[in-house]
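Each remark here refers to the structure printed beneath this line.
Excluded from the complex is one protein chain; the other protein chains are retained at their positions.
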Amino acid sequence: MFIKNGWYVAAWGHEIGRELTQRWIIGEPLVLYRTQAGEVVALEDRCPHRRASLSKGRLVGDAVQCGYHGITFDCTGACVHVPGQEKIPSSMAARRFPVVERWQWVWIWMGDPAAADESLLPDFHYNEAPGWVATGGCIPVEANYQLLTDNLLDLTHEAYVHGKTIGNSAIVDVPIEHHVEGNEVHVQRVMRNTPPPPLFKRVRHFEGNIDRWQIIRFNMPAHISIDARGLPAGTDDVSRGLRWFSINSITPIDERSSLYFWTITRCFDLEDEALTKLIGDQIYKTFMEDVEVLEAQQIMIETDQRQQPDVSIRADSGTISARRIVQKLVEESNSTAVRQVASRVAG
Amino acid sequence: MFIKNGWYVAAWGHEIGRELTQRWIIGEPLVLYRTQAGEVVALEDRCPHRRASLSKGRLVGDAVQCGYHGITFDCTGACVHVPGQEKIPSSMAARRFPVVERWQWVWIWMGDPAAADESLLPDFHYNEAPGWVATGGCIPVEANYQLLTDNLLDLTHEAYVHGKTIGNSAIVDVPIEHHVEGNEVHVQRVMRNTPPPPLFKRVRHFEGNIDRWQIIRFNMPAHISIDARGLPAGTDDVSRGLRWFSINSITPIDERSSLYFWTITRCFDLEDEALTKLIGDQIYKTFMEDVEVLEAQQIMIETDQRQQPDVSIRADSGTISARRIVQKLVEESNSTAVRQVASRVAG
Partner (left out) sequence: MFIKNGWYVAAWGHEIGRELTQRWIIGEPLVLYRTQAGEVVALEDRCPHRRASLSKGRLVGDAVQCGYHGITFDCTGACVHVPGQEKIPSSMAARRFPVVERWQWVWIWMGDPAAADESLLPDFHYNEAPGWVATGGCIPVEANYQLLTDNLLDLTHEAYVHGKTIGNSAIVDVPIEHHVEGNEVHVQRVMRNTPPPPLFKRVRHFEGNIDRWQIIRFNMPAHISIDARGLPAGTDDVSRGLRWFSINSITPIDERSSLYFWTITRCFDLEDEALTKLIGDQIYKTFMEDVEVLEAQQIMIETDQRQQPDVSIRADSGTISARRIVQKLVEESNSTAVRQVASRVAG
């Protein structure tokens, strides 16, 4: 169950260069590369001739030459050469996917190219903003992408999964507030006068309690930013506090595996590279704790012969709203597809 | 095709302690642990909240705390804590499975708890009886559990598979006797004045022929004990003979893999630990010869596009009776389930 008309992160910008890179998104194979002018191109990784994998071929200027029979496609997917014949068959074209490169990431639109709308990109500008420094990565996870968005929309789990880094029991006692705006979900938790979790202490050397904010925003299909703040309790002293964004985008490879793109981008001690490394290492470890939980959960769900319904609790309100939005968009897209087929048949 | 209302061996008693242990039985994941008082508990290894794997969580006293969101279940499966809220949803409960610990093994009832009946346990008391000493293990096998019960109910194969340890050609010439009592199958073979197989000779130093008995009893779903005796031919001299029970229980993991729990328990040379080790090693080797045959057989059955029917021979009478009993019990249980659904719908 995937939204097609939506943006997915296909890669970090630095991953895509002048060689052909294969990536699978919502079950589709893609070949990605950068033109000589630096634009990122994404085509379906199947030659329309005999479905050979184009990413096994080579770049000829800005065109992709299939490594099997040499049929060549430009960066719009149009076929520009069929070896041994002048005439190019009219249906010989590789499917092209709209791409935008922004905020360090390469975004791809998996649905109708005519509907590709950059205003639907989530605002992840902190990944690359003056006065902010980001560290991050990409983790393959053997779990459905929605298990990851659930995870990020209910941070109660930090108390149980991440006690060594960003979690402690304080989080459990404070209920979340949540509201929905169109296709966005907002979840917020404010913890007053609470002990700082271990990583906060290492990073900002708090001596006493802090006031802690988690302001989470979900955008479809699977983008989540978390505005995380910890200030000395009862102060507004940002200069002695922690503020970072945890920026997350989950790209489904298929129904049971995902790529988890993430950054932590902070607005303090910008020059401190050791700190950047510390945060990167600790957050990676933290997310790998999630991966262990989520991969086990995936197995439990897919082996559940009775397909038992979930039993929800108060902390799930954000995750339930986000799943409803995705469900609604998938259904709308399916019924649009049915209407299009119907009108084509009627016409 | 599994019997649900029956006892399966979930583990050796010594395998279950104060840490959470996962095990799969007839396709269901279980979490097993021992309470502070020493009782073994088995719950479905799925948190009812979001189906996280409870065995990834932790014990808090005698309760299991889910490692994801901290929801906690006591050893009856009742939920005793939902972090962040007072009220516990009425359907928040982990499924509990009846457990009995007996004769060194932990037994689990996979069906209706109200129907759990200890009188249906097979009599395996020789695993832990005064005057008897047992050695054994647990072997994972990539084969359907009924291929293992077939194997144990027709020991003719010893001549072809186990020529180095417990088999020789004598076995082939003597037909089996068999009869059925309720849901029990008895198979017996008595070989008079026959050469002892290699392991018998190593263990009891026979100088001439022996009289040899194999008295096999099958109990549903997949329990088999073999009363094996070898006495100097023409004598009743148990003191110079071999007598042991081969006690076997096959636990289906799923339709194509199984756990094979086994012991050899003998009533001679009880203090001889080297002998215990010799028997354990030799029988393990013997059973691994079976594993090789059975795993190949499993592949041949599941790849058989024509699903050719078996061609039976005289030696199969015991295995056929046992399969009929299992078939009948599975069908009864299915039709009971259908009746229950029908009466719920009618009511």
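The chains carry the letters A and B, assigned in the order they are written, with residues numbered from 1 in each.
To be clear about the criterion, a contact is a pair of C-beta atoms (placed from the backbone, for glycine too) under 8 Å apart; a residue touches a chain by one contact, two chains touch by 3 or more.
Since the structure is predicted, the reported quantities are computational estimates derived from the model, not experimental observations.
Of B:1, B:301 or B:330, it is B:301 that touches the chain left out of the display. Summary of contacts with the chain left out: across B:177, B:292 or B:331, the touching residue is B:292.
Screening A:1, A:59 or A:82 for touch with the missing chain picks out A:82. Among B:34, B:69 or B:157, only B:157 touches the chain left out of the display.
In the full complex, chain B makes contact with the omitted chain through residues 150, 154, 156-157, 159-161, 172-175, 292-293, 296-297, 299-301, 303-305, 308, 310-315.
Contact between chain A and the absent chain runs through residues 27-29, 45-46, 48-53, 56-57, 65-71, 82-85, 89, 91-92.
Simple rule for what comes next: only the chains that are shown with their structure count from here on.
If each chain is reduced to the centroid of its CA atoms, chain A and chain B end up 47 Å from each other.
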